[in-house]
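One protein chain is absent from this view; the other protein chains keep their places.
Up next is chain A:
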């Protein structure tokens, strides 16, 4: 049977050998890192964004590249998923965007800081992470679900204004596509006239105090475009 000195040799030899391999692989990983992470795109904004990310311990709720606290969504692909405009609006008042849901601290970032956070997240989303996160691989139609009655709407014919698909769609659905935080907007045009919709979008609180709908930063032409679109949804 093994003697004590052999056992010691096993421990010391094993430790040395595997530490050496580990150091070797580390050197190679660092060597490949610039290419894999697009280090040439590490702009001033990205680095500032990382600082803001760390200074506020965002990882204490969110996860990034799957590392974090699992309390709030993984943000690796958030720029691809939500778009910069939406994140920009969201950061102004996170709770307004998901009323009654899990709360996020309102950090009062400046316009510049928000841009930096977004730049950082955008850079992270483009890291070559060996195909992570994987796309969902159980097709919804493989699960037996009752047929959803088809919503009759002329939504398909109309093209959505850009702002609408960037922001509104995160909470509202049209033609079955979009979020379910706010009501579906398929027939909103037959319920409200364009004047009302315009006033509603300008300041939801003024019309219905206590509503969960946030006041969105829309320019006049943008608002007009959305009102025209919504009025046509009948």
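Keep in mind that, in the parts below, contacts are C-beta pairs under 8 Å (C-beta built on N, C-alpha and C of every residue); 3 or more make two chains touch, one makes a residue touch a chain; residues count from 1.
Everything that follows uses one rule, which is that contacts and distances are computed from a predicted model.
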item: Name per UniProt, for the chain absent here [options: "Nitric-oxide reductase large subunit", "Iron ABC transporter", "Molybdenum transport system permease" or "Fe-S oxidoreductase"]; value: "Nitric-oxide reductase large subunit"
item: Interface residues of chain A (partner: the chain not displayed); value: 2-4, 7-8, 10-11, 14-15, 18-19, 21-22, 25-26, 28-30, 32-33, 36-37, 39, 42, 47, 50, 53-61, 63-74, 98, 101-103, 105, 123-124, 127-138, 140, 143, 179
